[in-house]
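Note that one protein chain of the assembly has been removed; the remaining protein chains are unaltered in position.
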Amino acid sequence: MKTVINEQNRRNFAAQVESMLHDKLAKCYQCGKCSAGCPVNFEMDYTPNQIIKMTELGMEDKVLSSKTIWLCVSCNTCSTRCPKGFEVTGIMDVLREIAEKKGIVSKVEKEVQMFHEVFLDNVKSNGRIFELELVGKYKLKTRHLFRDMFLAPKMLEKGKLKMHGEKIAGLNQIAKIFKDFE
Amino acid sequence: MEDKDVRKENHTDSKIAGDGSADPRIIAFVCNWCTYSGADLAGTSRMKYSDNVRVIKLPCTGRIDPLFIVEAFKKGAKGVLVSGCHPGDCHYTSGNYHSRRKYATFRDLLGYLGVDLDRVEFSWVSASEGNKWVSIINEFTDKIKSLPGKSTDIFTKK
Amino acid sequence: MKLAYYPGCSLKGTSFEYEVSLLKILEVLNMEIKEIPDWNCCGASAAHSINHNLSVALPARNLAIAEKDGYESVLAPCAACSNRLKNADYELKNDDILKKKITDSLEMPYNAEMSINNMLEFLIGVVGKDKIKSMVKKPLSGIKVASYYGCLLVRPPKVMQFDDPENPVTMDELVALTGAEPVDYSFKTECCGAINSLSKPDVVMALTGNILYDIKKNGADLVVVACPLCHSNLDVRQREIERKYDEKLGLPVLFITELLGLSFGIDPKDLAIDGHMVAADRVLKKIKELTNQQ
Partner (left out) sequence: MARIGVFVCWCGSNIAGTVDVEKVREEAAKIPGVVSALDYKYMCSDPGQNSLRNIIKEKNLTGIVLAACSPHMHENTFRKAAAKEGLNPYFVEIANIREQVSWVHEDKERATAKAVDLMKMMVEKVKRDRPIEDVRVPLNKKALVIGGGISGIQAALDIANGGVEVLLVEKEPSIGGRMIQLDETFPTLDCSSCIMTPKMVEANQHPNIKLYTYSEVEDISGYIGNFKIKIKKKARSVVEKDCTGCGECWNACPMHKNVKSEFNVNLSERTAIYVPFPQAVPLVPVLDRSVCLHYKKGGKCQKCFDACGPKCIDFSLQDEIIEETVGAIVASTGYDLMDTSMYGEYGYGKYKDVISGLQFERLLSASGPTEGVIKRPSDGKTPQTIVFVQCVGSRDPEKGVPYCSKVCCMYTAKHAKLFAHKVHGSQSYVFYIDIRSTSKGYEEFVRGTMEQDGAIYLRGRVSKIYEDEGKLIVKGADTLSGNQVEIAADMVVLATGVIPKKGSDKLAQMLGISYDKYGFFTESHPKLRPAESSTAGIFLAGMAQGPRDIPESVVSGSAAASKILGLFSKNEYEVEGTIANVNEATCVACFYCQRVCAYNAISKKEIKDRSGKLIKVVANVNPGLCTGCGACVNACFSKSIDVKGFMDDQIYAEIKALAV
């Protein structure tokens, strides 16, 4: 493990993250409380405090292709307990957004990323979530066709899965929002 | 030698004209504890700086009445420098804060009076900052020299 | 006070029980809420995960519509929805540049003065403890209930402004009002894995398993939640967790509205309790026996 720091790249990346985050990376003094309390830390390749440090050092490729940013469930335990009030959850959002915009697909955690994408597509085309369609499209995309399928019959029986989705009247407004911000 | 002559020339010119910007009179109000000592240190270190400045020593920048600044301009100064201890380092605990706060409100009034605010400068020079004193004096003198004009330009509104 | 209602997608789908029970108890309480016309999805975790502006704009449309219709207060029973609405409102309050960008896109003004209530805030703050207490016809004494809050109701505290983020008590207070016994346990605000339910089922089962076994260990008869996401992880995934860890749980997971409904003496069927994956029959039977004794 070795990193050669390129001053310009380091500054650019850190500045980009800081401006999106509205917070200073230098605030973090690496106490590790975020990592100590993170419920999904056990699956991560880098701990949250490492991600912060790596961002500060400009290790863009490693950070953006890490499992960590996609495993984060935004439970906010880290930010809530951070003694420095640093936006730990916020930085994960920012890094995901940068990765998404750059088209970097996480090799290991692409499913989480795909889920978010399918979810937003669903919102875009219906205005609301049509769960059956969401699940179906997600399964097609990830090809995990049979995962969780055993749940389906009972859910259908209980009335949890609606067979028809609704589209909202103001779909044009939703389309505009997506156009403006996508 | 030639340099010297040029300066001599300037000096005499200003004396005759009395308002040239080539040899402006600069008055510095400084506190006794930090800046005055810092200026002394520049001396004991034999640093050289512009000789346009005349220092008026006060116990603390908190003692500096903004009207002193007006008076200095009235008496022909082309630039006024106020310098004291760094924030938090005041020999008298909080005098420099008072002076800063006072100046913040007084600045508008100075502007209203027609004083070109570029001609007033505030700085913090500690007793150990002889070099800072030198560069502040030199830079401020150069700045004043670069400003257009005659003494009447200081009070732009008449 | 006019109260707007933002159901969110889950209440119209997998967590229809939540809406059914909510509307039922409001009927009993003689209170009215009005669904925000033509509301849209808040964007949930997906939006804030990959597109910050979208995560503010989508909720903002709903808030702006509510404001236009003259509402000052909105109820969002889904914890995730209320979290996103509060977040959007917070950002719009504190970032004028973003606010301009968003309202320009929406072509609607929004003053960011809406009071956004999650289910618990609504029950305690709008309905009121006294009114709830007065409606309790069949106290659930003898039933041990664990309140599970999860993440989204309490965190981040500076935005949610609700209860103690480490030791919340609001839901326990509501449980106590029904006559049931609140059960204390350590994982009240631990994360269940939330949105990664579909994409990382193993992770979700590990987290949810921790919570459920801790609840079980502390002797609860059932769990109450105020979040459809928590509910689907705790309820829908429970059988799988039992299989994975080879230990029976059998913990019915009810929405807080359902528990209140039971104590009001409403028929479980009217509260759609039979819509859950984990059958609540045993507990319902116990409740019936207890209330018969009273």
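Think of it as A, B and C in the order they're written, each chain with its own count starting at 1.
Definition applied: a residue touches a chain if its C-beta (ideal position, glycine included) is under 8 Å from a C-beta of that chain, and two chains touch if they have at least 3 such contacts.
Values in this document were obtained by computation on a predicted structure and should not be read as measured data.
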- From the touch rule at the top of the page, work out which displayed chains the omitted chain touches. A, B, C
- Tell me which residue among C:27, C:164 or C:247 touches the hidden chain in the full complex. C:164
- Item | Given B:71, B:108 or B:142, the one touching the chain that is not displayed | B:71
- Item | Residue among A:32, A:136 or A:153 touching the omitted chain | A:32
- Task: Considering the whole complex rather than only what is displayed, give the residues of chain B touching the chain that is not shown.
- Result: 4, 7-8, 11, 18, 25, 27, 36-37, 39-40, 42-44, 46-49, 51, 54-60, 62-65, 68, 71-72, 75-77, 91-95, 98-99, 102, 134, 151
- Message: In the complete complex, the non-displayed chain touches which residues of chain A?
- Response: 29-38, 41-42, 46-47, 49-50, 77, 81-85
- Task: Name, in rising order, the residues on chain C that touch the hidden chain in the full complex.
- Result: 164-167, 186-187, 214
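The rule is short, and it goes like this: only the chains that are shown with their structure count from here on.
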- Query: How is the touch graph of the chains shaped: line, ring, star, complete or other?
  - Reply: other
- Starting from the mean Cα coordinates of chain A and chain B, work out the distance between those two points in Å. 57
- Using mean C-alpha positions as chain centres, tell me how far chain B is from chain C in Å, no decimals. 67
- Task: Determine the centre-to-centre distance between chain A and chain C, using the mean Cα coordinates as centres, and give it in whole Å.
- Result: 23
- In the complex, go through chain C and note every residue touching chain A. 9-10, 12-16, 38-41, 43-54, 57-58, 61, 105-107, 151, 154-157, 165, 189-191, 193-196, 198-201, 203, 206-207, 236, 274-277
- Message: Residue numbers of chain A touching chain C in their complex, please.
- Response: 20, 39-40, 42-43, 71, 73-77, 79-80, 89, 93-94, 96-97, 100, 109, 111-117, 119-120, 122-123, 126-131, 135, 138, 142, 147-148, 151, 154-155, 158-162, 166, 168-170, 173-174, 176-178, 180-182
